[in-house]
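Structure first, commentary second.
As you look at this complex, bear in mind that one protein chain is not there, while each of the others sits in place.
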Amino acid sequence: MSTTTMEPQGPRPSRITPARIGVYAFLVVSAAFFLLPLYVMVITSIKPMAEIRLGNLFSFPLAPTIEPWIKAWTYACTGVNCEGIKVGFLNSFRILVPSVIVSIALGATIGYALSFWRPKGANFLFAVLLLGAFIPYQVFLYPLVRMLSTVGLYNSLPGIVVVHTIFGLPLMTLLFRNFYAGIPIDLFKAARVDGGGFWAIFFRLMLPLSTPIIIVAVILQVTGIWNDFLFGLIFAGRENFPMTVELNNVVNTTTGEREYNVNMAATILTALVPLVVYFVSGRWFVRGIAAGAVKG
Amino acid sequence: MKPRFFRSIAAQIALLPAWLIVIFAYLGTIAWTIRISFTSTKVFPTYDFVGWKQYERLFATDRWIISGQNLFIFGACFIIGCLIFGFLLAVFIDQKIRAESVFRTIFLYPYAMSFIVTGLVWQWTLNPTLGVQQTVRNWGWQDFTFDWLVRGDRAIYVIAIAGIWQASGLVMAILLAGLRGVDQELWKAAKVDGIPTWRVYLHIIVPMLSPMFVTATVLLATAVVKVYDLVIALTGGGPGISTEVPAKFVIDYLFNRQNVGLATAASTVMFVTVLVVLAPWLYSQYFRGQRGRGA
Amino acid sequence: MATVSIRDLEIDFGTLRVLQTLNLDIAEGEFIVLLGPSGCGKSTLLNAVAGLLDVTAGQIWIGGKNVTWEEPKDRGIGMVFQSYALYPRMTVKGNLSFGLKMAKTPSEEIEKRVAKAAKILQIEPLLNRRPSELSGGQRQRVAIGRALVRDVEVFLFDEPLSNLDAKLRTELRVEIKRLHHELGSTMIYVTHDQIEALTLADRIAVMNGGVIQQLASPKEIYRRPVNRFVAGFVGSPGMNFVDGTLSLGAGAPGFVLSDGTRLDISGYEFSGNAKDEQPATIGIRPEQVDLKEKGEDATILPISLNLVEPMGADSLVWGHVSGTQFAVRIDGDDHVTTPVTVDAFFSPSQASIFDKTSGARL
Amino acid sequence: MATVSIRDLEIDFGTLRVLQTLNLDIAEGEFIVLLGPSGCGKSTLLNAVAGLLDVTAGQIWIGGKNVTWEEPKDRGIGMVFQSYALYPRMTVKGNLSFGLKMAKTPSEEIEKRVAKAAKILQIEPLLNRRPSELSGGQRQRVAIGRALVRDVEVFLFDEPLSNLDAKLRTELRVEIKRLHHELGSTMIYVTHDQIEALTLADRIAVMNGGVIQQLASPKEIYRRPVNRFVAGFVGSPGMNFVDGTLSLGAGAPGFVLSDGTRLDISGYEFSGNAKDEQPATIGIRPEQVDLKEKGEDATILPISLNLVEPMGADSLVWGHVSGTQFAVRIDGDDHVTTPVTVDAFFSPSQASIFDKTSGARL
Partner (left out) sequence: AEKAEVIHWWTSGGEAAAVQQFAAAFNAAGGEWVDAAVAGGGGDAARTAGINRIVGGNPPTAMQFNTGKQFDELVTQGLLSPLDDVADAEGWKQHINPLVLAAVTRDGKIYAAPVNIHSNIWLWYSPAALEKAGAKAPTNWDEFFAAGDKLKAAGIVPVAQSGDAWTQVLTFNNVLIGAGGKDLYYKIYKDLDVDAVKSPEFKKVADIFAKLRDYTDSGMQGRQWNQATAMIVTGQAGFNFMGDWAKGEVIAAGKTPGTDVGCIPGLGNQEFWIGGDVFVFPVNKDPEATKAQKLLEKVLLSPEAQVAFNNKKGSIPVRDDVDLSKVDACAAQGIALAKAGNVVESTDILISPDVSGSFTDAIASFFSDKSKTSDDFVASIASIVEGAK
């Protein structure tokens, strides 16, 4: 050690503090907790059954195989149908695309009308919609079944689209309303002075501005609708069962031994779309959550 | 006077679908549900009037009481767990760390997954003969026990853990947004005042973030009331009926047990509870002191 | 160019009455500034003229036509907003032509008008840019251009400069003035910045609490404010107010301060109904006080000074008159050593005297 | 009260050098203002003094002690921020005492100090309120109080007034000045508002691009700016600059404008190294020009005027000198009819002449 006391000058000598190490330790441990299930899923899905029977859930596969994935996708059975969950995958898409489009289109229009035009009863409408976002679905299920069947939409593709639209509307409206609330009202007034009507202002002025929130809405709706189980089960009809319902069927259909690897593969396949959406657009996802959750 | 209504006639037309949905899908169904809850309906609606009978039976049913208790236990653990864990994550992520976005991504990805998926994965991971317990035993600790999933008195906590796993990232995201909104000068002021960082968080930041905490709590609370998929996939209500929840009660009686009257009474109770808790918050968030923007 | 006439206008928001029986007549080609503190109803009045909100009672006439229930686009008005409210995703050209397209104007006519407006405003090279690629001043011109292409007769401005920094504000003020000279249109301009009001207006309407307090030329407003509110609101640093009582009995009229000092106010022109012994407030602007020379009709004002604020060209000297804070503006070159008590001078003819309770000019 | 001394300070953010070998010595009890445009490094310098960021090179001494590596709390400094950074959910009392509690000061000592600070700042009645229940001025006092209770010797202010409206700003400026008189502490005050700088400072350090351009008294800065940047930055409306060439050959020294006009600059004191035929810029402040009377050593300045902006006490008259825009400040009572071309007058001894390329004062 040098005997001269160092004169403070220039940059402080940097040091790695215990606090810093603690921060990273905490984060890494937490990350492990969050990744654990994903790890288990992936690892198990590529193990042959023989290894799974050994019971070591976390061990690395000795003889990795993609057979479970193929089976899950193409010929896992639900009852006597052994077509895998690819059917559900297609169904989920057929439900997803129109539901996302319709609910967003409607949410955007309503959000726009509520923020800028404030017609009579707008507050009431908004209040009910908001409340609707928080009410347990169970309240609606049975009457909706009856209502949809009265108009002949029960157990059909349009039916499930309507249901997703109904239950997606509060969040979409809120999202767009909050977004439009952040757009200066002056912009709207200027367009009014320029002679723009309801639709002209919406299509020419507001929609081009709405790209960011539309992205957010698409992300939220895609993950939300894809992940839905209850509505798919009750309203979609057998022909249109979405992937989550198929997954549940596959997992609960057992012939003798439970094929954990196939089930895990099916689970990953089911979670794939939302996960991809999420990983590709994580930043927007965070923003979307914030926008949807907090007053704009 | 002519103007307001006619001027916004296009707006009214645009809102027509919303009105239809609100009137039929929301208000109509709620009214219908409440009405049915006062009848003796089994599978098909009968419009008699039996007073509070369904409600009396409801609160005399063990399973409903247990469902309520479970909801409370689950709700408390889930909300408090998410808030604490989510807050810690947000605080640690806010420490100017490397690879921040990687960590953020990891903490939030479960929120993108379906409860069905979450439930299945945790069911397998925590299954005593298959998952963590067995693994640790295979490592040599033969006495290691973690069998909460199959213990009636503990299973509900497992559901809470799975829920926390899924939703604390959400809390993190909300609080992180709040933390990032904290005036940097406040940190400097605290540093000049010589206040240790953890105390700044505890005494200054947490109180400042209270609106975010409230928002997060409301979101979590509504998830609690709706919780269904998670229970279905994780325990199916078992062992026994130890992890039953109200939402599952309603669905079961609605569709399997063919007692719609009782089911609607249960959902009415849920609805009223949510309304009572939520209405003040909604009002203060969205309608109080609202300044018109004119049109 | 058109007259604008507002008759008995009332506007309520719910239970809140924002404008009360307001009357205002604006001549052709006149530049009127609405000046007042935040929340006094300036924007509300402007929006009512534009047709952007519904009036509760009263009428609005533009160019001799009752337009109370007309759509904004049919009123012959153009509006320039504080934020300029340019359509962000359209080019400058798109911004200018949007209104015309809405009115289904033929496209060559649109081309022609846009070209003309662009020429007047000197924004030809910018036509293909987006608003985000423009400077503050260029944005303002585009915003004005949007009204210009529509050949409007009345321009409405809602605090168009308040978002800008001081330097740009000065420049654009000059620009607007020039444009008014050039176009000769009627202009109604809202601001809460008194410098803007004083420099731009033909007449200023000072508003407070939804009521027009005074409608007069800038000079008149500055020199002879009709009440204490107007006097205090216009001028920076503000007018000094000292309480006291009138003494109109024997001899020259006087104003007795609370510490007993009697100021001779011989040159002051009372507007009427001033009574002897009436409690009143005298208002003197900082630059109306002279520490050195005694002007012709000057009156002595004893003042104790305790702080000098040099501001470059001038300095402000702060002190007290009869216990009330009082500022005096002196030349930046002049020197005062504080603290000191001196006899200063002011000319009563330039001062204002207000009733103590009602605040009305006496 | 303590001296502050900054020696060869350098600060980098990554590859960006924000401060370059900066030296500054501040005497005990002095009020120093750091003035400069946004982004010039004022806050960076202040934060370095406070210890809120690490220096790249150089030293900082406070009260004769090298504190380059000390923690902020140990430097004997208090800091007041633009947003005040009051702890939002604590009462005023909590805000004042929190730092002391953290330092484990005995509670009666805390009481005593809080009471004393509250007295000095006249905020005793506010002690139990929350920051959100305070006015802007009251908040500022609490922020100052937070430093006061800790008995600091150096106060650092980072644009404490820039969030406020004009009226309040004027009041609080006076308040800060008063406090400085009362406490006698050393104060370093950052602003980009030149009025604040001129009114408050004992000395002003005008900064640009991380370098101190001029460190001098307000008067000196206003009257004899060392370069064109300082001249242009201080004063509002800004100094008029007209390009031309020096003519120092035969006869009285002159300044030849681009249109050939030759201005007699006999009274001007060159600071040295001015060369004949040198391209230069002459700077004249608007109030240094007189349209009517010819002062003692005045020089004729031909000017064409085209717009009058009345601003109450004064009016600005805009025009051109040799094709360059030029503003003249006249008394509000004076009258000018525009457009007109007149001979105005200015005194060369008050003007400034800069090198055209380097901008340095000649």
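Every chain is named by a letter (A, B, C and D) in the order it is written, and numbering of its residues begins at 1.
Criterion: a residue touches a chain if its C-beta (ideal position, glycine included) is under 8 Å from a C-beta of that chain, and two chains touch if they have at least 3 such contacts.
Since the model is a prediction, treat every value here as computed from it, not as a measurement.
> What are the shown chains that the omitted chain is in contact with?
A, B
> Of A:9, A:56, A:155 or A:281, which one is in contact with the hidden chain?
From the options A:9, A:56, A:155 or A:281, the contact with the absent chain belongs to A:155.
> Thinking of the whole complex, not just what is shown, which of B:197, B:217 or B:242 touches the missing chain?
Answering carefully, the residue with contact to the hidden chain is B:242.
> What residue numbers in subunit B mark contact with the hidden partner chain?
Touching the missing chain: residues 42-44, 57, 60-63, 66, 123, 127-129, 147, 149-150, 152-153, 235-242, 252-253, 255-259, 262.
> With the missing chain put back, which residues of subunit A would touch it? List them for me.
Here the touching residues of subunit A are 77-81, 145-146, 148-150, 152, 154-156, 233-234, 237-238, 248-249, 252-258.
Simple rule for what comes next: only the chains that are shown with their structure count from here on.
> When contacts are scored as defined above, which chain pair ends up with more C-beta pairs, B-D or A-B?
Taking the two pairs in turn, the one with more contacts turns out to be A-B.
> Taking the mean of the C-alpha atoms as each chain's centre, how many Å separate subunit A from subunit B?
The separation of the two C-alpha centroids amounts to 15 Å.
> Can you list every residue of subunit D that touches 2 or more other chains, as numbers and ranges?
Expected reply: no residues.
> Quick check on subunit A: which residues sit in contact with 2+ other chains?
197
> Looking at the complex, which residues from subunit D come into contact with subunit C?
It comes out as residues 166-167, 170, 173-174, 177-178, 194-195, 198-199, 218-219, 222, 234-238, 285-287, 307, 309-314, 316, 318, 329, 332.
> What does subunit B use to touch subunit A in their complex?
Residues in contact with subunit A: 4-5, 8, 10-12, 14-15, 17-19, 21-22, 24-30, 32-33, 36, 45, 85, 88-89, 92-93, 95, 97, 101, 103-118, 120-122, 124-125, 129-132, 134-135, 138, 165, 169-170, 173-174, 177, 212, 215-216, 218-219, 222, 225-226, 228-229, 232-233, 246-247, 250-251, 254, 260, 263-264, 266-268, 270-271, 274-275, 278-279, 282, 285-287, 292-295.
> What residues of subunit C sit close enough to touch subunit A in their complex?
47, 50-52, 71-73, 77-79, 81-89, 98-99, 102-103, 143, 146, 150, 158
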